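As you look at this complex, bear in mind that one protein chain is not there, while each of the others sits in place.
The letters A and B name the chains in turn, as written, and every chain counts its residues from 1.
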Amino acid sequence: MKGGPPHSAFGSRYGEAVYAGEDAAAQCRETPLARVIARSVLSLALAAVVGSLVVFVLLRSIGGDVAHIILGQYATPGALEALQEELGLNAPWYVQYRDWLGGVFTGDLGTSYSARFDIFDEIMRRLGPTTMLAFGSLLISIPAALAFGTFSAIQVKKLRGGVVDVASQIGIAIPAFWAGLIMVLVFGIRLGWFPTGGYVSPFEDLIEAVRGLVMPTLALSLGITSVLTRYVRSAMLDVMGEDFIRTAMAKGRTRRGAARVHGVRNASVSLVTVGTLQLGALMAGTVVIENVFVIPGIGRLLVTSVLGREVIVVQSLILVILLLILVMNFLMDIAYVLIDPRIRDRQGGRAIA
Amino acid sequence: MPDQSERSGSRPWYRILRLPLPLIVGAVLVGAFLIVALLSYVWTPHDPLKLVVPDRLLPPGSRDYLFGTDKFGRDVLSQLMAGARNSLYVSLLSTSVAILVGALLGLLTAGAGPLWRNVLSRLIDVGVALPGILIALVLATSTGPGNQAAIAAITFWFIPIAARVTIGPARQILALDFVEAAYAYGRTKWYVLLHHVTPNIAPLLIVLGSVMFAAAILIEAALAFLGIGAQPPTASWGRLLQESQPLLEAAPTLMFFPGAAIVLTVLGFNLLGDGLRTVLDPQQASRSGLI
Partner (left out) sequence: MRNLYKKTRLGLVLVALALVAVACGSDDAEETTTTAPVAPVTQAPTTTEAAPATTEAPPAEDPRGTTVTWSYTQEPPNWDYRETGLTAVTAPLLLNVWETLIRIEADGSPVPLLAESWEVSDDGLTVTFNLREGVVFHDGSEFTSADVVYSMNANGQASVDRTASPYNAVTAVEAVDENTVEVTLGAPSLTFVNTMGDRAGIMVPEDFFENNDAATTVIGTGPYMLTEYRIDQDLTMTRFEDYWGEKPYFETAIQRFIPDETAAINALLGGEIDMVASVIAEGMDRVFAVSGENDGIELVLIPGTEVSYWLLDTNVEEFQDILVRQAIQHGHNRQSHIDAATAGTATPSCSMAVPSGIAWDSDYCPYPYDPERAVALLAEAGYGPGELVLDFPFANVAWHTVMAQVFQAEMAEIGITINLRSLDLATWLDQVNTQGQYQIFQITSGAPLTNYRCDRNRQPFGRGNQAFCDEQMDTRIDAIEVIADYDEYVAAQRELHDYVADQGWIFATKKPNVPVLYRSDLAGIKQHRLPDIHIYAGDLYWADS
């Protein structure tokens, strides 16, 4: 699933800086980073609390708790009650939530009800495959998008550019799981080039690990590459009309050369933004891809925990996912500065214009 | 984003008509989708839910069954048509509710005073930050799997996004001269929001709707594929794909048709969105950097 916004950065922070308007830009100039960081930390902390509370209440309010899952179809009412008591499922919901939240502040996410694994350890273990999958996809998508997008922008009036453009539209429209299924059929079963699923840690066997990741990563990156390609293309087209390109051309550079120098930088900035924003979509994509390729990552833990009513595992996952988004946001802030120190000024300028 | 060519004045290869090609192709695909979906309410070659187990797994081109039959002996073509209906139903409902509620929320936020604007903005940020798939999973579990779960999930997934997209342009318009003039004329902020801001952001919302519709179709399919969306016997493209998985040797075409239907429809809505963006308000769209 390329869930979430397709080839669009709804809620782009880039866009927000433009629109949140003058005061935001002004604030940025006064207290450049601290305020921005404080604000995003606050937002995400709030998101974590609200999110975990909503999940908790929703999952508690529906039929079937983890005791039913543990005891299975042969459960007797007496045994169910005893187990619910033992697991503390009979306590009022706010007591249960408070206990979990208290644990979070002391650094203990708790133990899963049924499998009795330490939730923190398990999430850390699951992060490995998921991050490899997600970042593997970005590693493919970003350079590919830069190449395709630039090509398509430079060749905008030619058939070649149009073909890339159309291809990226089709890429967006292909469901990741469908791409995955077809890859399994063709490259896994018919040709036998890659394993059809499963996961091998790179610390155990690097080659097998890479072989196993090829198909899921490609399936996942198809959509993202297409989305990013369209961004790069737009950013390049945007830049090619700007004054400094004309200046560069006047200085004797070719249009293409000028576009490459200035355009790629501009495109990279928008890529960084979009890359962060695609994290939600990436998350959604990994859930489905991990299910198609049987990869023991965060996404599958999420699905099994929801179906298994492992409420505190789901809450903890939300917390960790939001933490990751927080970290990514910090990194992107740094990346902004690294790639283009003028970016903030330019945004401010635009907003006022 | 705008077409560069518009500024440079020359036409790219695909501009045959006055309308941009993406718009035409998109409109054709979307139109076909709508016709098939609506037609399925009154006519399908067979009853899509009619089981004829002895006729199971017939290949495409079999007598009476243009696209073959599935493992229950149901007509695949009829199922695909009913699947289009399901996609239309889920996506239309979730997208329109999300955009209405989201836009309203966005307008309120944009028009509010500094304190409330900040509070609401932060809340919307929170909504955007929550991974949609998480909401979908939890909602699907709490309402029970089915179309209603998919609709709720997609709606809650999109509302904060629609709100966030609206705030910026709305505030931008509120800062324009003619708004100042309206205030001077004695208009209230709410009057301005309704009569000046809303018409101006309408094109943006229409484009957003088209793009979100495409995303909703993909999400609906994925949720059904994961088993938390449409439930049997409701025909859904995602569910058809899921059911086709174990039949990849026995009936490989079962995997092809629903996937192709999804691709064509999503492509149609995205192209339509692109085309509309160019036609309706390129300036606006280019300034937003959002869609």
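Everything that follows uses one rule, which is that a residue touches a chain if its C-beta (ideal position, glycine included) is under 8 Å from a C-beta of that chain, and two chains touch if they have at least 3 such contacts.
Computed from a predicted structure; not experimentally measured.
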Considering the complete complex, of A:V41, A:A79 or A:V95, the missing chain is touched by A:A79
If the hidden chain were put back, which of A:M124, A:V163 or A:L206 would touch it? A:M124
What residues on subunit B make contact with the chain left out of this view? 49-51, 53, 56, 71-72, 141, 144-146, 227-228, 231-233, 243, 245-250
Contacts of subunit A with the absent chain, listed as residue ranges: 62-66, 68-80, 82-83, 105-109, 111, 113-118, 120-122, 124-127, 131, 135, 138-139, 142-143, 146, 184, 188-189, 192, 195-199, 257, 260-261, 264-265, 268, 271-272, 291-294, 296, 300-301, 304, 307-309, 320, 323-324, 327-328, 331, 335, 338-339
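To be clear about the criterion, only the chains that are shown with their structure count from here on.
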Between subunit B and subunit A, distance of the C-alpha-averaged centres to the nearest whole Å: 20
Which part of subunit B faces subunit A closely enough to touch in the complex? 1-5, 7-8, 10, 12-14, 22, 114, 121-123, 125-126, 128-134, 136-139, 141-142, 144, 157, 160-162, 164-165, 167-169, 171-172, 175, 208, 211-212, 214-215, 218-219, 221-223, 225-226, 238, 241, 245, 248, 252, 255, 259, 262-267, 270-271, 274, 286-291
What part of subunit A is in contact with subunit B in the complex they form? 1-12, 14-16, 18-23, 39, 42-44, 46-47, 50-51, 54-55, 58-59, 61-62, 153, 156-159, 162, 169-170, 172-178, 181-182, 185, 189, 233-235, 237-238, 240-241, 270, 279-280, 283-284, 287-288, 291, 299, 302-303, 306-307, 314, 317-318, 321-322, 325
